[in-house]
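A protein chain is absent from this complex, but the other protein chains hold their places.
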Amino acid sequence: MAFDNAYEALADAHDDARWAFGTGFEDPLSGVDTTVPSGVDGDDLARYCLMLGDDALVLSHRLQEWCTRAPELEDEVAIANIGLDLLGQARLLLARAGKADGSGRGEDHYAYFRGEHEFRNVRLAEREHADFAQLVAVVLVLTTWRLAVFQRLRTSADPVLAAIAQKGVNELTYHRDYAAQWVVRLGDGTETSHATMVAAFDDVWPLVAELFETHDVERRLPGVAADPAEVRGEFDDVLAQVLSAATLETPQVRAKAGVAGGKGRDGRHTEAMGYLLAELQSVARAHPEATW
Amino acid sequence: MTVTEPAPSEAELERHFEHTIAKDQRIEPRDWVPEAYRKTMIRQIAQHAHSEIIGMQPEGNWITRAPSLRRKAILLAKVQDEAGHGLYLYSAAETLGGDRDDMTEKLISGRQKYSSIFNYPTLSFADVGVIGWLVDGAAICNQVPLCRSSYGPYARAMIRICKEESFHQRQGYELLMTMMSGTEQQREMVQDAVNRYWWPSLMMFGPPDDDSPNTAQSMAWKIKRHTNDELRQRFVDMTVPQAEALGVTLPDPDLAWNAERGHYDFGAIDWDELKQVISGGGPCNTERMERRRKAHEDGAWVREAAAAHARKQQQRKEVAA
């Protein structure tokens, strides 16, 4: 790198890829066969990829909202890291959906030009975080659950899903640790933090049962999809460990009902979702012909 | 046992310091330094750190609305880098006895400044590109010489920062090139952003040399290596051809190549505007400070809880032992 002329440094293109985590460096799909395996319904595979992709995209959005608002600069960096990892997972999964359904549509089509009812994320992912305790509660719950699902997906009959899961497992383990450590610190810390952490879990818990309900799409993809009902035991074990270290109890609150029999996986969301998408999609939709 | 040498006199210490500087060697954390050097250095590094942290806000404003997932990831990574830069710099200032809490306190009470450029609003997604190109470009011009600053920890932090900044500038320029080859509306957005950011970018180099009271001492101590006007001219000379390649017009009718000087001439800068922005009257000063203050205050209970938990863990360990 040259130091007398700032602009010579710009021509110094090596290790360009270091930057923008999740934007294409170390392509986890390199060398992976991307054809839809025989006997697998491409539309169902696409629907499944959207479920998992939307969870990541929408939770990442909530983490992006924390930018410049974190309690300490070190956490600013950590939260952005988690947001970037999840965004990277979302991009791979949405792109896979466009391949699997045969439409050839790219990741941005799914992120920016679907309506609210077409999003398939669980409702907990779209939950707003009123404070840092809610952030870590949501991240702990969702990453513990997702990690258990991804661990199973590493042996999925779809090689692309398997590769995405392989990469995701390392990332999610890291996210779960970050959230678990904070839950313990806040639960055990001061009276104020303990009470705030209790309130956060009370707020989050009604949306937890939904995570473990097997969807028809998952039933139709044996060997490809992971059955979320199977991971409940693992999830409960991990949460019990963390809550106990944090001097917290498992919340005793009722699960939130769906709407007309549907929940997040069916495209029935909370009122917060419309605002989230209005923000996420605003620029892209104002300039549908544009390239960025 | 150790025999204690007589302590050197203040004058000897000062001579040793001046000698180190004259030999172009680095000052390191435990070296004796004149109090004025320490103060100047802490203030400069702290204000640089504040600029990185406040600088997250204008671009952070567009992360959730970024119009493609690739741009979103790039922007989020960039803003995260800025938090990292702030951290490197705060730790460099701490080697001179600065304290991060104290520096943050000085920032949110307005006793220490940050770069005035961040008091301008980001009004369209093109601003993300223009900030990368012009603002990061100007920052690089300012910062590259700092990689040879006389204070070792600062110089080393700057090397790492400059390297990352060059990625930032490239992504900004690349976004603008993409937008310029897009729709007519996109080209208008880019030109509008350039119109708004050109003059404030020139102001980033600080007041003109004949009105820059600290420059002489900073140059002598090799804290600064070039004057404000030298760096500003260098920036203009580098940027004009880039603007031509991009197909945008820089909003200065007086901008013209001067063959005699071998530099571009440019129009008069509105120094009153700079003074107004620096003294708190910029379009976004209040909002930027308020956001930083709120994040710091809203985080207090979290930081206290972590400290309390650490104390309890320590006590438990002691009881167990």
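List of remarks:
Chains here go by letter, A and B, matching the order in which they are written, and residues are numbered from 1 within each.
Keep in mind that, in the parts below, contacts are C-beta pairs under 8 Å (C-beta built on N, C-alpha and C of every residue); 3 or more make two chains touch, one makes a residue touch a chain.
Quick note on the criterion: contacts and distances are computed from a predicted model.
Hidden from the displayed complex is a chain whose UniProt protein name, among "Cytochrome d ubiquinol oxidase subunit II", "Ring-1,2-phenylacetyl-CoA epoxidase subunit PaaB", "Peptidase M48 domain-containing protein" or "ABC transporter permease", is "Ring-1,2-phenylacetyl-CoA epoxidase subunit PaaB". Within the set A:A78, A:A111 or A:M197, the residue that contacts the chain not displayed is A:A78. Here the missing chain is touched by one residue of B:D237, B:D265 or B:E304, and it is B:E304.
One of A:R185, A:H215, A:H269 or A:H287 touches the chain omitted from the figure, and that residue is A:R185. From the options B:A49, B:L87 or B:M189, the residue with contact to the chain not on display is B:L87. Considering the complete assembly, chain B touches the hidden chain via residues 5, 7-8, 12-13, 16-17, 24-26, 28-33, 38, 84, 87-88, 91-92, 94-95, 97, 99-101, 104, 147-148, 152-153, 155-157, 159-160, 163, 300, 303-304, 306-307, 309-310, 313. What chain A contributes to its contact with the hidden chain is residues 1-3, 18, 21, 72, 74, 77-78, 81, 170, 174, 177-178, 181, 185.
In the analysis below, only the chains that are shown with their structure count from here on.
Our note on geometry: chain A versus chain B, Cα centroid distance of 33 Å, whole angstroms.
Residues 53, 56-57, 60, 63-74, 76-81, 83-84, 86-87, 90, 125, 137, 140-141, 144-145, 147-148, 162-164, 166-167, 169-171, 175, 178-179, 181-183, 185-186, 234, 238, 291-292, 294-295, 298-309, 312 of chain B are the ones that touch chain A when the two sit in their complex.
Every residue of chain A that touches chain B in the complex is listed here, in rising order: 1, 3-7, 9-10, 12, 16, 18-24, 57, 61, 64-65, 67-77, 80-81, 83-84, 87-88, 90-91, 94, 107-108, 111-112, 131-132, 184-186, 188-190, 192-193, 196, 279-280, 282-284, 287, 289-292.
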